[in-house]
Each structure stands twice: as structure tokens, then as C-alpha cells.
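Each remark here refers to the structure printed beneath this line.
Only a single protein chain was left out; the remaining protein chains are all shown in position.
Let's turn to chain A:
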Amino acid sequence: MTCDVRIACIGTYIPRARVSNEELATRFEMDPAFLRNKIGIAERAVKSSTETTSDLCVGAFADLQRRRQVDFDAVRVVCVVTQNPDRKIPHTAAIVHQRLGLGKHCLTFDISQGCAGHVHGVAIASSLLQSLGGGGAALLFTCDPYSVVVDPTDKATALLFGDAASVSYLSTDEPGYAVIDSDFGTVPNTWECLMHDGHRLKMDGRLVFSNAAREVPASIQRVLSRNELTLDGIDQFLLHPGSKYIVDHLRATLGLPPEKVPFDIAGYGNTVSSSIPIMLAECFTQQRHTKIISSGFGVGFSWGTNLMEFRP
């Protein structure tokens, strides 16, 4: 898929409040070295009990407006990637649309996806904006505040997740990262590896690990092969930081140097669908990466890989 739509800017919102993992790890009788070197998360960002998913999205939009001007009349698509909507009905994108004061001729929808959500969302919103014709912009939000679904006594999940939101501004006529190619998939018979059982989040960490270890490197290699590229030709690999262990494992499997694979979530945690756009926002700040691969994986078990190129 060659697409003229580009991610022109990203706004992010990470709540200020933090909860340290140290005390919880002690309660779980966990070795501090395991927490530091394998989980890699010292503290988690946690929203206030009254903040909603749409509140966090509006916070990300405020950050976007600090970074660039937004022409409200140009926005034709609003999409929220979340599995923790404000309400069952309506879709959270409609609530965000109203809160931002956007106009009538705007397509709004949610995508139910998790840690691969931004990869899915960028590919879908790019294709959609292109197919609508006539130019314009899309706002792609991600927000999954897992603090509302995680059981704080569950050793498998309580130390991992942080709350955050992002908004990617997709435009048809501005410089930015364009999706060159994508690869998606869902492994049959695996949806129970990460699920909400009606009361809390449940995760089979081994299944998530084995599926990621098997599918993500293969997905990246497929995209590279289709585009006659090698790993050396990619400037940055944004691999979903589920934990330090999985990122280290994927990096070693692919034989990538550490400087090409950021892992910088020690201060706020695994923010699910917001983890990749938070890293991509940093790429805009640094302005030195032309070709980027983003790869998300998790709930489903689903994965998604985007090959992106900066186009002036």
C-alpha cells in the first residue's frame, strides 16, 4: 500500500501521578533485579479515579495544539483506539468529537484493539482518508487506561501497565511519516492469552511471550522482504514495550543494536496502544530517522507491523 497520507505530528498525555513498583514487588516477594532488568518498569503512570478515556484523549489533543495549529475544518475523521471506552454506547470517538468542538462532516469510530492498536489505526485511517478523497486530516487517538481493569494483587499484570493517551495528526498535504507497507495477523485459538473475564484483566504471560517471539520477527522480515529492504536500511524499530525482557529478546532475535530499539518506559509503564505513538513522538523531536518500523502485538493474539518513511 503506497499512501500519500502522512503522520504529521503527535500529541501525548501521560498523567502526572505515579505509583512505584518497588513496594508491590516486595509484596510479591520479587527479586529487585528481576523488576529492574527484566520487567524494566520502576513506576507506573496512573490517572485519577475521575478521569475518563475521553479526558485523557482531550489531554493528548491539548498537547497536539501546543505543537502545531489544528485546522478544525480540515478534520474529516476521528478514531479512538480503545478497549476501555467511556461508555458501552456511544463510541468514545463521538464523545471526543463533541468535546473538541469539531464539525458535522466528520466520520467518527472506535477501534477495539490493544497493544497493536496504533499500527492498526494508522493503516486504517491512512487508507480511509485516501479513499475519501479531497484531502483533509484525521485524528487518531489511542487510550487504554488499564488501571481500571488490572487487579493490583495479580502478580502477572499489576507491575506492567501505565495510563496514557496519544493523538496522531494524519494529513494529506504535509510532511511526515507515510505508511509504505503493513503486515497484520491474528493467531488462531489464542484469544484467551489476554482477556477481561468480566471482573479483571487476565494474562497468560507465557502464551503472549511465545506468540510475540514467533510472530513479530517474522512479520518484520516479511515487510522488509516485500520492499527489498534489510534490517540495516531501517533507522529505528519501535517495538511495543510489553516488558524489557520481550524487547531485549526481539532485539536479540533480529540482531539489532540497542540504539535502534528504544525502551524508555521505566518511568511510566506499558501504555498499551499508546506505547508506540509515544516513541514515535520522540522521533519527530529528534528528526533524524527516515525509515521506521513500528510493530505492536498482544491482545488477540494479534500483531501489526508498519513500515513508514518520512516524506517532506
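FYI, a contact is a pair of C-beta atoms (placed from the backbone, for glycine too) under 8 Å apart; a residue touches a chain by one contact, two chains touch by 3 or more; residues count from 1.
In this text, contacts and distances are computed from a predicted model.
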Q) Any idea which of "L-lactate dehydrogenase complex protein LldE", "Phosphopantetheine-binding protein", "Acetyl-CoA acetyltransferase" or "Indolepyruvate oxidoreductase" UniProt assigns to the chain that's been left out? A) "Phosphopantetheine-binding protein"
Q) From the list A:99, A:206 or A:226, which touches the chain that is not on show? A) A:206
Q. Of A:38, A:222 or A:311, which sits in contact with the chain we cannot see?
A. A:38
**Q.** Where the unshown chain meets chain A, residue by residue
**A.** 31, 34, 38, 204-207, 209-210, 213-214, 243, 245, 249, 252
